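Pasting a structure here, questions to come.
Only one protein chain is missing from this complex, and each of the others stays in its spot.
Presenting chain A:
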Amino acid sequence: MIPLSTIQSTAESLMAKAAIEIPEDYLGGLRACANTETGDLSSFVIQAMLENYEAAKEDRRAMCGDTGVPRWYVKYGNEARPEGGPVAVERALRQATASATRSVPLRPNRVHPLWRTDHDNNVGINAPEIEYAFHPDAEWIDLTTVHKGGLFGSDYRMLFPGDGMQGIRRFFLDTLVGFGKRGLACQPAIVGIGLGGSKDACMVLGKQASCLRTVGSRNPDPKIAAMEEEFRELGNSIGMGAMGFMGSSMVVACNIEVGYCHTGGMPMSVHMFCLSSRRATARIHGDGRVEYRTDPEWFTPYSRRETVAWGEPVSVAAE
């Protein structure tokens, strides 16, 4: 039985870690951008950001004043038994969100869409979002929080098979050029692309690709992995750097995730996880031990399974 108090205190720690500590993989990617950037203004911006990460860590203050819209990703091991069950876990995550908003502090960003009601704690109707996944043969729970800005840098489009790879390329460029100007997307970014699924799943996959995969990770399909590298280079050849100033620092990494879709369509979404790519993960083991890390390990062979059950060989169409 995993104690509920451990879940809530771990969740509060994660909120602070995400807001304050830039993940090492993103930092390494940004430093690589800085090494090749030749634009004066874009270079200045990246240097200022590198100093900002240090200031945030030293002072234990949020690295960005817009602390985004905090959200949760929960992965249950199939044998995990949290005290009070999943309803109690959800309550603990909502309480941790509210408490951390005051203690870090975070900006209370969440308001009612129509009445603009603000509880000053980032909790409200359908907020924070909590997404769930499961994992076989495990008794741990993985908690991941992501604090992503909410206004610019994401887009969705229903493409068709006839639009082909060039259609994908064009929509990718449209999104980066459109939101890259003036730095609305807060680039250099981890760009996530969702391909396929239904419309809502397409958005979810793309967002997860940007927020839950690390810089340097690769899609297991070698042809998709090659696309990830090609699109990273394409984004960095636009001529645009940080804040939309002339330069070459647009994309720190490009991560693509796919889902089977309607045979007539090829839906696509693009998402940009910003200069404050805020994510933090903890694994709470069955015995109550807690291990913190920055790689959510959200996508796994199990989560990407291709057929009915886990562990079955994929049937080949020709058979």
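Just so it is clear, a contact is a pair of C-beta atoms (placed from the backbone, for glycine too) under 8 Å apart; a residue touches a chain by one contact, two chains touch by 3 or more; residues count from 1.
Heads up, the rule we're going with is that contacts and distances are computed from a predicted model.
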item	value
"ATP-binding cassette domain-containing protein", "Transport permease protein", "L(+)-tartrate dehydratase subunit beta" or "Indolepyruvate oxidoreductase subunit IorA" - which is the UniProt name of the missing chain	"L(+)-tartrate dehydratase subunit beta"
Selected residue (touches chain absent from view) among A:Arg170, A:Lys199, A:Arg218 or A:His285	A:Arg170
Touching residue (missing chain; options A:Arg31, A:Arg81 or A:Arg102)	A:Arg102
Which of A:Ala138, A:Leu234, A:Val258 or A:Val290 contacts the chain that the document leaves out	A:Leu234
Identified contact with the non-displayed chain, of A:Gly29, A:Gly183, A:Gly197 or A:Pro296	A:Gly183
Residue touching the undisplayed chain, where the options are A:Leu14, A:Cys33 or A:Met63	A:Met63
For chain A, residues in touch with the removed chain	19, 38, 40-41, 43-45, 48-49, 51-53, 55-56, 59, 61-67, 101-102, 104-109, 111, 116, 118, 120, 151-152, 157-160, 162-163, 166-167, 169-171, 173-174, 177-179, 181-184, 186, 234, 237-240, 242-246, 274-276
